[in-house]
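Removed: one protein chain of the complex. Kept in place: all other protein chains.
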Amino acid sequence: MRKILAVFFIGVFGYYMLAILMDFPFGIDHLNPGLAGAYLKDTVSKTGAVNVVTSIIVNYRGFDTLGEVTVLFLAATGMSALLYDGKTMNRSRQNASVIVKAGSRLLFPLIIILGAYVFIHGHLTPGGGFQGGAIIASGFLLMFISYRNYHVSHRILSNVESTAGSVFVVLGLLGLLYGATFLENIMPLGIPNKLFSGGLIPLIYIAVGFKVGAELTALLDTMLKTVK
Amino acid sequence: MMFDPVLMIALPLLAAFLIPVINRFSKAIPKYIPVVVIGFNLYESIMLLPYSMVKPVIVIIAGWQPPLGINLTIGPLGNILALMISLVGFVVAIYNIKFVTEEPTEKYYMLFLLIITGATGVVLTGDLFNMFVFLEITSISAYALTAFIRDRNGAEAAFKYLLIGGIASTMILLGIAIIYTYTGTLNLADIAQKMQYVDPKIALAAMVLLIVGFGVEAELFPLNGWAPDAYSQAPTPVGAVFGGIVVKAGVYGLARMIYTIFNFEGVFYFLMIMGLITLLMAEMSAMRQSQIKRMLAFSSIGQMGLVFIAFGLATQRGVEGALFQMLNHALLKPLLFLSAGYLVYYSGSKNIEDLDGMGRRKPFLAFFFAFGAFAIMGLPPLNGFWSKMIIISETIRNGFVIVAAFVLAGSVIEAVYYLRVVGRLYFKKHDDNQQEKYVHGSAIFAMSILVILAIVIGLYPDLVMQYLKPAAEELVNKSLYIQSVFAIN
Amino acid sequence: MVYYIASLSLILIGLYGVLVKKNLIKIVLSLSLINAGIHILLIAIGYIDGRTAPIFSTPELRPEQMVDPVPQALVLTAIVIGLAITALALTIVIRLYDHHKTLDVSKIRELKW
Partner (left out) sequence: MDYMSIIVIILAVLLILAAFFVIRSKDLVAAVVASAVVSLISSIYFYILQAPDVALTEAAIGVALTTIFFMITIRKTRRDEE
């Protein structure tokens, strides 16, 4: 009964959605010249970043990103609050084989460097704080899996998290102080396609990278630690 | 002195990020951070009132003019709701100081601060996607807070809430996708302007998706299944926050969509019918509850039904009534929840039956609860009366006599179950002696603020009506809102 | 067109899973299927035939040769939000399993569903 109702509902919903999408052919030029067109036209000259997506995320819609970072922060906070039981547990997993261990030891620094590269170059190449942070977290995951007693201090993680988050907000407040609006790009824009360009964009993305990396690592560690 | 309104969002976020570090140095400080930060929000939103009443305050972020960047658009409506949210948040933050003992407390304060920041962001922002992000902040902290007490039912209520809320957020995202496809913009005023050129069939689909999305937080029938469980399983102050804050953010989103972005005549009838069903279903269910917090939760849903009916009238006076009702609900429901929290704490049981004789043993608490109950029932000199009267008279004036009759019937049911509880508090004897516990001074202080405000508004309703008028106008006459955003270019 | 159909199928399959499935982990998986579908849909909406990614990696690139960057920014945000919701949902699932020793929704009905 429940299935039939669900299928009926989904059928109606799907038909309607398909009818709507049919009105919008795939792949045609539909850019809103006022918004998307303006982003494409002005990004390089006005923000100094060559990656338009990055400049939208960090600069034009930087407020969204502040919210997004907060959402991840919330998930990490909520998770550790919900799994809190007053004592910490050890991960009770077998040690991995020697080859895996040696391999991870070798790979770990490379992954961390890759992650850092991705978030430092967020305004030049695809990638940025979120991607870099996720890559760093996966590096830590590798170590968690291969070494039973690999330990990351939650204290350090939470300090990194707090500091990076505060840096983001403080950079925004500096814009209010020295410019006119919150998150305003108060630094010199530099020459496009150079590492030191884009004003605040790389700084914010580095803060985001640290924050996301620390948060995701903390999430993984919290979850793994409570394995019975 | 007025600061940049963006600080109302930036400072709480900064504070929430810093709480873990501060907690290292002192376990005691995190308690007071929400009080200070939300107190600042309260101050700021009061200081903002004279400006936003004249014309909406546009706060530019990152230096980009409206359709390009995100901007805060603080009209009378947004400002009044922000004031409501920070007022309730401030009161609950004071109440929290002594009440919350469940570990890890600093995490509780972080979540508490973020739920209020999220709701403030929803009502202040002038950008559709930004609204979605802030709604997610609000709802994710709400899920975590629902499960904060680690017993069996907390997790279950939270999962139920998360499931409904998760579907709702995908629906909002889908609605945003459709809107972006056909208007090419995300700024609310810009969308409202371009929406008239969009095929009504497509606009209707987008509107349905967004109504479903915001309807969950606004407790619109049939999307309110999460509410009774979440209200009753969450820690008491969080129940007050749900009723006083989260719902307000949802209703604001819903009203903004229906009034400003889309213009369909039919949706107002739909809203009225849904409101009526919400009201009747909730009041009937509240009647049957044996747990006090569940009863309050259903009553909260019922009140929202009344608000929807008033919004469904789509007249200036009707919207004023709806906003007034929201204000009263924001003052009274937290009062009821907070006093019920202590009553439950003293009697050691969530059931209404075990509250017998509390009126003698805990005169203050029982008075607060009784006051809240009388006010929310709409007894004449109190504030609840005025808003109900406006809504009912306006409903009749517009020819919906049957609806008005049902609203009256709902009010009678409401009166019956509240009086039942109040009667038990005062007129039943309870024999066994429990150990004496004191009511914390901070809690008494917090609840007194609400009572005093309720009395003042009850005696001088015009005091708030002068602010609600422009707020209602902002919704009814949407060109005002649109022009104010584009006037700054 | 293929993208529209694929993303819509993902959304519908996910909705079916959320509505019908009884296993908690399956429900969370279905939720992430819906999200994946919406992400593909948004990116497909922003695509314009024959244009490149919105990155001015070489000076010769012109703005007229690029796809719409806005949906990409929105999807990036949405992916992160989806991860947060999934992580929290799984935490609650673990808590529920600890209390009830089952993943079946129909067996966990202490509160009224």
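Going by the order they are written in, the chains are A, B and C; count residues from 1 in each one.
FYI, a residue touches a chain if its C-beta (ideal position, glycine included) is under 8 Å from a C-beta of that chain, and two chains touch if they have at least 3 such contacts.
Just so you know, these numbers come straight off a predicted model, no measurement behind them.
Undergrad: For the chain that does not appear here, which of the shown chains does it touch in the whole complex?
TA: When the full complex is considered, the omitted chain touches A, C.
Undergrad: Which one touches the absent chain: A:Ala116, A:Ile135, A:Leu157 or A:Leu200?
TA: Hidden-chain contact among the options goes to A:Ile135.
Undergrad: Hey, which subunit A residues sit against the chain that's not shown?
TA: 51, 53-54, 118, 126-128, 130-131, 134-135, 137-138, 141, 216, 219-220, 223-224, 226-228
Undergrad: For subunit C, which residues reach the chain that was dropped from this view?
TA: 2-3, 5-6, 9-10, 13-14, 16-17, 21, 23, 25-26, 28-30, 32-33, 36, 39-40, 43-44, 46-47, 51-55, 66-67, 72, 75-76, 79-80, 83, 86-87, 90, 93-94, 97, 102-104
The rule we apply is simple: only the chains that are shown with their structure count from here on.
Undergrad: Of all chain pairs, which one counts the most C-beta contacts?
TA: Per-pair contact counts point to A-B as the maximum.
Undergrad: With centres defined as the mean C-alpha position, give me the subunit A-subunit C separation in Å.
TA: Subunit A and subunit C have C-alpha centres separated by 16 Å.
Undergrad: What parts of subunit C, by residue number, touch at least two of the other chains?
TA: 11, 15, 45, 70, 77, 81, 84-85, 88, 92, 95
Undergrad: Multi-chain contacts in subunit B: which residues touch at least two other chains?
TA: 129, 133, 136, 140, 143-144, 147, 150, 155, 174, 181, 186
Undergrad: Please give the residue numbers of subunit C that touch subunit B in the complex, ascending.
TA: Going by the criterion above, the answer is residues 11, 15, 18, 24, 27, 31, 34-35, 38, 41-42, 45, 70-71, 74, 77-78, 81, 84-85, 88-89, 92-93, 95-96, 99-100, 108, 110-113.
Undergrad: Within their complex, state which residues of subunit B touch subunit A.
TA: Residues 4, 6-7, 10, 13-14, 16-21, 24, 59-64, 67-70, 103-104, 107-108, 110-111, 114, 117, 121, 129-130, 133-134, 136-137, 140-141, 143-144, 147-148, 150, 155, 174, 178, 181-186, 199, 201-202, 205 of subunit B touch subunit A in their complex.
Undergrad: Give every residue of subunit B touching subunit C within the complex, in rising order.
TA: Listed in rising order, the residues of subunit B that touch subunit C are 129, 133, 136, 140, 143-144, 147, 150-153, 155-160, 162-163, 166-167, 169-170, 173-174, 176-177, 180-181, 186, 225, 229, 233.
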